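Of the protein chains in this complex, all but one are displayed in their positions.
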């Protein structure tokens, strides 16, 4: 079975929230856990990257980013014209779904460990690059013919917002240090990773439990979107991964990456760049619906999809 | 010698407090450490429980809980009639002593590791169940003929208060995952346990140092109670453990569990359910006296008692 | 090459600060990391000390402390008469440079591990003792003929300020427990040490980036002092270590210790004891200049010096 | 811009009461509230906030005089005897 | 000791605006400000502060009536529509 115990911590958090337990994770601990996870993922990616010839990856990276940019471009019209949402909300939600979730990705990696499947480590690098076009496209769609954009502020937010900054910084340090140089840090950043992920999922569950209620107010359309959009994106990812010749594990991870929706980087960036969008909608959908859908249903499904395409397609 | 270095961290904290050092452990770190300890203990218990047929434990559990419920029932009249304390204070303190301290219990486990003695892992399960009757009895004794009880609020506090919630949640996750499934989390929750316990004891020492002063105000009776009550409870625990056929380690742990007094779950629950009780009294006694007594004198004594009864009684 | 990946985390922090990234390490996490580092270093020192006959070290300790006390005595007239700084500022800065930086020292230890060089573990003990004369001398120089000193308050600050208290407390616990007794804590305090140091350096970088600006206001003299003073102190340390017959690693560590400037214990003590000194100057110099100078340039230089004197001098 | 005179009711009390008081003041008609952490000393002794349930909170409610009185009266009746509690109002001008 | 009558402008808003608002109020001439963390509920829903960008901040500015009005007007014009924002002034006596 594709069962991974860490996701139980998410359930524990959700139940605590719904039952109004007094369990709280202090916000400074939440910050610390997220810094840890971002740095650890970045370092891991950098170490992997150091094993490859960077030049060989440029073409793959361009394909991955280009296809990834289709996601917000598809999501926007769906939200705007089928869902009848405002321009700002449609653009902001599209940006959330175009960008990615490090925690969802980590749960995916964890499952691969469980299944003893390998993956192309440099995929972590793509994670960093996928955020950028999604956020920029989101702003362009929100602002199209609606007055000027504070590009300076936005790009600053995108590149130096803590998520991308820590991922990219960890990547660089891991790349420079290499797997030998990073070894003394393994005990903290790699050995404890899964335990810290469990604690983070507990906190995510607490927060998500409050978001589910917010989502309910906005009816069935958004809930449907929050489930169908990741399946569409994962399909795109599966096809892309398979065409690029990634392994089963790599194909699955790319699908997971596409399918995941941001709830750290994107909310902060959109709140500044598209302030008239209602954050309860975008976070409600991405964290209240898509995140739990992905870790419980999506991830096993995407793994099945990756195995299927490699079994039949190849 | 029964000496365990972790308790030195408690001494370090007490001295820092008494000397008014500017050493402070931020409250968010305190919260994080306690979440860690509660989850880790719960997980450990769950993993142990998964090794047993749960049905076999039901009878033992009932005996342990039933005898445990005697503790507040004995403590209350002692406090009320010998100590001449108010009904509310007597009931609240009785509830503190009927309920248990996870940290005292952890120091006990640590000592067993030191002595290379085994114990029945499912004892951790009892820890969770012992809190409940003690808190409920405390409220009944406080309210007997004194107006209505907000049972809804109280039971919510008891079951969904973070201590019991995390212990029970950890227990369930550990039980579901089993020792294989939990392995990736071992590096965080089990390997680091003792170090985290040391840091927690440092903080406990800081807090206890302030409580000792509070206790002084209330005279010799309460101080005497805070030392004699755990010895009485430990005797009860030793006999119960021995009659249930537990190992030396298990007998000792049950005695330690009975002897320990709560300073996390009980204070929060009593502050809401019995507000007219003075929290300085109950926390002063349980944290300022009984906790240090237990870790320095009690625990070695209870181990001796367990060895003695197994050597002579059996 | 003498390259140590942990220092890259400092760079990451500095850049985040300069680029006004929204990356922040919550202050409670900063506190927790520093408590961890101080305790871990103290424990390590205590374990090492337990391997030696304490009596044998008394003479060495006296020499190390005596020579160390020369540093503020040299720094003060330089600042006062060459730099034309106020008496209070000169004394406060002198105290910062006479006292030591645990993090710089830790980076030094880390480099020795990298180079597979041994060192005399008891040097950590000296770290604790070096703070005291520097701070006391600082106050005497500030107050000389300037009205009375609140010695009670100051000595309390020096001895029970959290830095020295935790170092000394860890030392004692490590000494009492010995390397066997401390083993269960190794997984937290020793295995994770380098990773935690990396996170701490990230935070130091964030703070230092703000201090560099402050330093700029005070011109070239202070910047020059912040680079030349540590080289002078390191030379003193190299000679002292060599004359005491320390190993290459030990000589290097003593030089690093002398060369490092305090930015935790000294600022807190000086703010209370010499309030008219401008803290922006002393922290700007020690953290904004000397700390990065030491970890990037100084430490490799001091290692070269230690190797050189042992190769040619002996 | 016109400003509007209102009262700000400040409540200093034990952190453990947070959820209960939020329910009370919402039921009494407050449209909003602001909470922040505090520590302190009063007739109920030192509250350092070091200890999980040992800190204080500050609850502030902006409203008209009637609302503030209603809330203060209720809290005084229900909580003053058993809990650390200090309440005061000040006159403020709403700016938006 | 003479005291001086001044206004204290209190701004309750979303934490995500901190850097932007600090720039605004500095540009509008505030000589100083004080910031602290808060959480709360208002017309924009509950803001628990649990979530990274989900908390509030309280910004306080001591100044003359003219400065406080200038800041309040600017913030109302630029941020009230899209962000949680509550502003009020109170009369205080400066003691130093």
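Residue numbering begins at 1 within each chain, and the chains themselves are lettered A, B, C, D and E in the order written.
Operating definition for what follows: contacts are C-beta pairs under 8 Å (C-beta built on N, C-alpha and C of every residue); 3 or more make two chains touch, one makes a residue touch a chain.
As the structure is a prediction and not an experimental result, all values here were calculated from the model.
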item	value
Interface partners of the hidden chain - shown chains only, full complex considered	C, D, E
Touching residue (missing chain; options B:20, B:52 or B:216)	B:20
From C:77, C:245 or C:275, residue that would touch the chain that is not displayed	C:275
Absent-chain interface as seen on subunit C, which is shown	24-25, 27, 30-31, 34, 206-207, 210, 214, 264, 267-268, 271-272, 275-276, 280
Subunit E, residues in touch with the chain not shown (by the definition above)	1, 3, 6, 8, 31-37, 62, 90-96
Residues of subunit D (touch criterion as defined above) contacting the omitted chain	9-10, 12, 36-43, 56, 58, 68-69, 72-73, 75-76, 80, 85-91
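By definition in this document, only the chains that are shown with their structure count from here on.
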item	value
Fewest hops from subunit C to subunit D - one hop per pair of touching chains	2
Centre-of-Cα separation between subunit D and subunit B, whole angstrom	34
Euclidean distance of C-alpha centroids - subunit A vs subunit D, Å	40
Interface hub residues of subunit C, defined as touching at least two other chains	20, 22, 26-29, 192
Touching chain combinations (by label order)	A-B, A-C, A-E, B-C, B-D, D-E
